[in-house]
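Here the structure comes first, spelled out in structure tokens, and everything after it is commentary.
Presenting chain A:
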Amino acid sequence: MKRFFGFVKKEFQHIFRDVRTLVILFALPVVMIVLFGYVVTNELKDVRIGIWDRSGDQITRDAINKILSSGYFVLAGTLDHEEQIGSLFRSGNAKVVVIFEHGFEKKLMRENRAAVRLVTDASDANSAQLALNYLQGVLAGFFRSLNPDAGLPWEVEIRTRMFYNEEMKGVYMFVPGLMALIMMLISALMTSVTITREKEFGTMELLLASPLKPWEIILGKVTPYVLLSLVNAGSIILLGTLVFNVPVSGSLPLLILECLLYITLALSLGVLISTVAKTQQMAMVFSMLGLLLPTILLSGFIFPVDNMPGILRGLSTIMPARWFIVVVKNVMLKGTGFAFIWKESLILLGMTIFFIMAALRRFNVRLEK
Partner candidate 1 sequence: MTGSGEDIIAVRDLVKKFGSFVANDRLTFRVHRGEIFGFLGANGAGKTTAIKILCGLSYPTSGEIRVAGHDVYTGREKIKRRIGYMSQKFSLYEDLTVSENIRLYAGIYGLKRNYIQERETQLLESLGLRHIKNEYIRKIPLGWKQKLAFSVAIFHRPAIVFLDEPTGGVDPITRRQFWEMIHEAARDGITVFVTTHYMDEAEYCDRVSIMVEGRIEALDTPVLLKKQYHSANMNEVFIKLARKR
Partner candidate 2 sequence: MPVILQQVSKSFGDVRALNEVGFQVGDGELFGLIGPDGAGKSTLFRIIASLLIPDAGSCMVLGFDVVKQYREVRKLIGYMPGRFSLYMDLSVEENLNFYATVFGTTVRENHDLVREVYRHIEPFRKRPAGKLSGGMKQKLALSCALIHRPRILLLDEPTTGVDAVSRREFWEMLEKIRREGITILVSTPYMDEAELCDRVALMQKGGILEVADPAEMSTREEVPLFALRSSSEVYPYLERIRKQEGCQSAWLFGDELHVTLKSKEYEPLIREEIGRWKEPSLEWVAIAPSIEDRFMRLIRQEQEPDSGHGAGIKYRTDR
């Protein structure tokens, strides 16, 4: 045991003496989360929209005022017939057009239902989706305030996928994704690099020639990163709460436990990479290409899994981050308990065990050359 603590102590000394490591460990997550947060919010401050008010009554005028005063949208122009929509999009002057149907107020008063059509330029699908979500949020709030007793006295022809994001804030979507990303980056990348560094500098040769057992070497290298990654997870959650008002609705201990599971998984992936890579550079490339990119692209972090073609959707099921994002969304945003996420947790646990076994098997007690 003393041997193990000696190893961990040495590992901490490496970390705290290397400025680059410290920056990646502590500054990177903060910078990323703030950057993502503000990029998303800024994008929605100046979305240009067109408005075609076919009714021109009091309610539609109020609704338009509400939209334009929300701070997210800027009026690009008013329209008076169908063809203008296409030309408006083509010229790039607007991303979204809001169309109130003819006789809106009258219909609403008489039949309790009326239609607003939101047409969007989907060439930039993500920002369009985001803009739509915002618009719906603004309109829903407006109509609810008009008629607090009724349910939803209106109809929107475009559906939204974000049932639990009532304020339609983009930040909500990226906090779980970013957590998955950052923890994968730090845990897997850092461990694979720190282990290959020992190989590159020849110090691994001495460790192997000593009575240390493989698991002692691996655990000794990994333990500091478990602790540091947990600190990171905490700081992301804290930043989310304080800066972007993304609360933890569910149980915090559960969330932390799930984070720990995911971190362990990422670390074992890092160890596995280090058994293949010979140099730090190779480890970095493997981590970036093999883990980071798929995590960004296939986990549902940026591109919704539902919209992926079959093969990619199949691939996404082997992305640990995909399951972890589901878990975090459930615990953080929906506030659900373990009963709803046991399946995902089990998948993560299975993956972790698999990777640990693979890493231990591949870890060579000798040199290759």
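Regarding selection, all candidates are chains of the complex that A comes from, given by their letters.
FYI, a contact is a pair of C-beta atoms (placed from the backbone, for glycine too) under 8 Å apart; a residue touches a chain by one contact, two chains touch by 3 or more; residues count from 1.
Note that the structure is predicted; figures quoted are calculated from it, not measured.
Trainee: Which numbered candidate, 1 or 2, lies in contact with chain A within the complex?
Mentor: So the chain touching chain A in this assembly is 2.
Trainee: Please give the residue numbers of chain A that touch candidate 2 in the complex, ascending.
Mentor: 2-3, 5-7, 10, 13-14, 17-18, 201-203, 205-212, 365-367, 369
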